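Omission of a single protein chain aside, the complex is shown with its protein chains in their original locations.
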Amino acid sequence: MSAPKKVVLAYSGGLDTSIILKWLQTEYGCEVVTFTADLGQGEELEPARKKAEMLGIKPENIFIEDIREEFVRDFVFPMFRANAVYEGLYLLGTSIARPLISKRLVEIAEATGADAVSHGATGKGNDQVRFELSAYALNPDIKVIAPWREWDLSSRTKLLEFAEANQIPIAKDKRGEAPFSVDANLLHTSSEGKVLEDPAEMAPDYVYQRTVNPEDAPDTPEFIEITFEKGDAVAINGEAMSPATILTQLNEYGRKHGIGRLDFVENRFVGMKSRGIYETPGGDILLEAHRGIEQITLDSGAGHLKDSIMPRYAELIYNGFWFSPEREMLQALIDESQKHVTGTVRLKLYKGSAKTVGRWSDHSLYSEAHVTFEEDAGAYDQKDAQGFIQLNALRLKLLAARDKRVKG
Amino acid sequence: MSAPKKVVLAYSGGLDTSIILKWLQTEYGCEVVTFTADLGQGEELEPARKKAEMLGIKPENIFIEDIREEFVRDFVFPMFRANAVYEGLYLLGTSIARPLISKRLVEIAEATGADAVSHGATGKGNDQVRFELSAYALNPDIKVIAPWREWDLSSRTKLLEFAEANQIPIAKDKRGEAPFSVDANLLHTSSEGKVLEDPAEMAPDYVYQRTVNPEDAPDTPEFIEITFEKGDAVAINGEAMSPATILTQLNEYGRKHGIGRLDFVENRFVGMKSRGIYETPGGDILLEAHRGIEQITLDSGAGHLKDSIMPRYAELIYNGFWFSPEREMLQALIDESQKHVTGTVRLKLYKGSAKTVGRWSDHSLYSEAHVTFEEDAGAYDQKDAQGFIQLNALRLKLLAARDKRVKG
Amino acid sequence: MSAPKKVVLAYSGGLDTSIILKWLQTEYGCEVVTFTADLGQGEELEPARKKAEMLGIKPENIFIEDIREEFVRDFVFPMFRANAVYEGLYLLGTSIARPLISKRLVEIAEATGADAVSHGATGKGNDQVRFELSAYALNPDIKVIAPWREWDLSSRTKLLEFAEANQIPIAKDKRGEAPFSVDANLLHTSSEGKVLEDPAEMAPDYVYQRTVNPEDAPDTPEFIEITFEKGDAVAINGEAMSPATILTQLNEYGRKHGIGRLDFVENRFVGMKSRGIYETPGGDILLEAHRGIEQITLDSGAGHLKDSIMPRYAELIYNGFWFSPEREMLQALIDESQKHVTGTVRLKLYKGSAKTVGRWSDHSLYSEAHVTFEEDAGAYDQKDAQGFIQLNALRLKLLAARDKRVKG
Partner (left out) sequence: MSAPKKVVLAYSGGLDTSIILKWLQTEYGCEVVTFTADLGQGEELEPARKKAEMLGIKPENIFIEDIREEFVRDFVFPMFRANAVYEGLYLLGTSIARPLISKRLVEIAEATGADAVSHGATGKGNDQVRFELSAYALNPDIKVIAPWREWDLSSRTKLLEFAEANQIPIAKDKRGEAPFSVDANLLHTSSEGKVLEDPAEMAPDYVYQRTVNPEDAPDTPEFIEITFEKGDAVAINGEAMSPATILTQLNEYGRKHGIGRLDFVENRFVGMKSRGIYETPGGDILLEAHRGIEQITLDSGAGHLKDSIMPRYAELIYNGFWFSPEREMLQALIDESQKHVTGTVRLKLYKGSAKTVGRWSDHSLYSEAHVTFEEDAGAYDQKDAQGFIQLNALRLKLLAARDKRVKG
């Protein structure tokens, strides 16, 4: 790979990406464009602008954007249509944000004539894979610079020395090492590393940043209603809202009731296991509600097919293949299933859990006439079950007769 | 089908199966053998013996058995090795008990020279299918009598008249209709019908029989440790126990903390939707713990393959195909995966939920040396990630280049 | 089910459906509408009109239609996009025609005010299921009359007596029983029953009606080129043609070279095994060609996902679930994959087989620059393979280390 001439950097304004910024300038002598996005991580963006300016980035090379609506509408909601969970439990909060960041990096590279993009993910994790697969899928000729895999600033001491040597300001609380590492966006906060590295040890309370401890949550349950249209949440308690607003509100409900905490050991795509503490307050509520509305609006053929492909779909997102033909094929299948996933779910929020307690819809397939224990006025003829069972049993009988015959 | 001569009846001792007993005698003039099993449903069995005698069953034709250990060891535990859940949420508590009952019915038929078996399931539900597919798979020549699909005792009034005409004692509280229908065994209690038929309406509190309301559960979390060997729970808090004892104890923990409640609308195999309230106190804890121990003992190849076939496995059990080649094939796959699923999980039980907070094992695949944010002494070369990403990206680049070329 | 008042009958003009026509009139006293379709079965349709008139059907109640283009365009081609084969070998020639016939029956019922439809399939086969599931999926209130499951004309003698008693003309060669049963349409001819019932015995030569014996095919291979656009064949040897014309031409090539014969034992949906002789001359060629063009235009992600869902898709069509949400979801997935399946395949036809010998496309993903044994000018860095392998191996190494440690 020839040296990059102009690089778009995913820039948070924090110490690490500031060091990368400077390192790119000094190592490659290249022009740097910064991209700072509001994905709902809960940090001010303007300080990033100031810091970028201070580090010598030209104003026209500083991109600061609020992409929360795009994030929820085009990434989070399509994923929730699938009820996607990775390895049974993880709601993919980090995974789903990466492709959007890469998409904007590549678009800004095209707009600014840059030939490379760069990110601050390490060489051990999944995020490098997600960033780079997305970038290459969108522009096969783009270069990607991953400083953590390249440089020799591999210890805290070396990083701080580099920062000082390059006049990068260091916040006081960054002098020492953080006790764990954090990623956040509107969907979730993940924490991992250091004090969390022993999966036998319970995570300390101070790790949780986004939800109250269930023990401290209200002693009285709260009930809310979420309305869906074609698989996407569109209203809470009857009030219509934009995608990002809905997720923000659900986060608030979840935070208050201690919902969405997960202590998890997962398999990274790069081959090792890691342990993370995830908080997905709104996401947990949304998943439960989406399952609730599907219960009455999807038939078993559609539902079981969705269930059977879900693990593959979740794995693709986890591994960084959002922009791949197979993810798009699965999305086409999922979206086709959601045409009637319209209606309202009532949930009980209490001390760490969100549970469906009622659901209704004009599109409901639930037929009280068929299921009732009472007289059903001919909706269902119980004698049909006789033939249904006999023909389902036929091959089993033939097998049993064969076994008997062979054993003699 | 020619008339049966001797029928083994799955007999609870309750009003409905007593009516069936009498109906079989009068309708077919056949000898009846009763089979009453303790599956952990929480009822005394001896009254069933007395009632059977009273209804004219010969002592040698009355079979009363405690099959709880066989139930948990050979049915519940193999199913939990798969983390089986139906339609995302249901732990298959009723489904998994039916094949064992059928197995004993068929075995008793062979032992007593009976040519038929009979059950009290209706023509609308899944249980008739499960009973009958199991029976036919075990004995292709057995006859199955399903009175609810045959007789004309289709209203409460007719049933009571038949009972009175045949000197079947009717408990006072059975005169009126029950407000809902219940099935129970050591794994779960399910309630459905009548007051529960509107899926929009929250289930009344009195429906729950086996768990305290989470609001009434202790205000302090409780921590327990479950130890697994080859995928099966073998000890609680370090104390070794038999399978049924473990499940019984976990049920007690779950009951106390309000764990395992589910309000659910599901797709029956016979084609309609139904709404049930399920309580699986010990099962919920066991599933969470089993997932916890798999997190550190299964690698991603094994885990993802298990996840991908689980929905099919759960569907087979739900639909009544326990005794089928495909269930046995999937079981072989699952059991192969559990050879190293050995270790201990620590769980927090609190107000309706059980959550893994720690796990450890001599068989662990978790490698702190690989995942650490600290120096890893060469366990992992971050530069390898470069090649890994490049080759995973290659086809995506070729796709992107093709798209660019074609759009040209 | 209340008695039908007006029935649309799938009417071939042959003896059996003529008997059904008369039986419907006499049994139910209902008005009969006949639907006779040209699906490419190779029979004249006008005799059916005359016969229907002769049996008392009013001219406005006789529907005769050439639906070959719709058949190939909307049913055969979508299915071939999936490379669908049932149980490894069967191209679903009968299965795919049934939903279209049902669709027209239901549409004609709506147009003529009929409340029922009827077909001539027996109670043992798959076709009854396919006809009826399709009809119910399109009109949940339609009645379906399946005379073979209802009447007592269960022997050849009774049928002929009924025919004579009702002045139904009987062709001479229909007096005796046919030595096997045949179904045909533009995609295939199937033969089964009677002389074919022993699966150990080789099918006699006279069973094959649509292909020459490979031994009698030309001694010289013939080469043809098929061009695809978005997954569908659009031209042969450079000449653009309509869907039905393409299949007709491919049938002619296949017939001449003895291509598409299959001696097969399959699992029917109703639970038994049956043996059929299938001839799919054009279909075999088309499948080979479609696979050929996909080889260069689909990437592995798309191709492997398609392969993994294909058996389920084929099973749905075989079982009669064309008009089901899950088939439509899978179709959405498949169609999404075909956007670039455009290009040309060259095939060698010779003595019973069609084989791809070349393929090219503007949409090709094949990159000689990458794969070449020669210098590749930097397209591919062999050193990347090192990291790729190391990270793919990581979990395997951790497993091996665990095994060693545990056995230790």
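For clarity, chains are labelled A, B and C in written order, and residue numbers in each chain start from 1.
One rule holds in what follows: contacts are C-beta pairs under 8 Å (C-beta built on N, C-alpha and C of every residue); 3 or more make two chains touch, one makes a residue touch a chain.
Owing to the predicted nature of the structure, the values given are computational and were not obtained by experimental measurement.
Screening C:112, C:248 or C:295 against the full complex identifies C:295 as the residue touching the chain left out.
Contact with the chain that does not appear here is found for just one residue of C:25, C:41 or C:181, C:181. Residues 299-301, 340, 362-365, 367, 370, 380-381, 383-388, 390-392, 394-395, 398-399, 402, 405-406 are the ones on chain A that touch the missing chain.
Interface residues of chain B facing the missing partner chain: 267, 270-272, 298-299, 301-302, 304-306, 309, 312, 321, 324-326, 328-330, 332-337, 391-395, 398. What chain C contributes to its contact with the hidden chain is residues 83, 87-89, 122-124, 128-129, 132-133, 136-140, 146, 148-149, 154-155, 181, 193-194, 197-203, 214-215, 219-221, 261-267, 270-275, 291, 295-296, 299-300, 303-304, 307-308, 310-312, 315, 320-321, 323-325, 346, 348, 350-353, 355-360, 365-368, 370-373, 375, 380, 382-386, 388-389, 392-393, 396-401, 404.
The definition used in the following text is that only the chains that are shown with their structure count from here on.
The pair of chains sharing the greatest count of C-beta contacts is A-B. A straight line joining the Cα centres of chain A and chain B is 31 Å long. The set of chain A residues that touch two or more partner chains comprises 267, 270-272, 299, 304, 312, 324-325, 392-393, 398.
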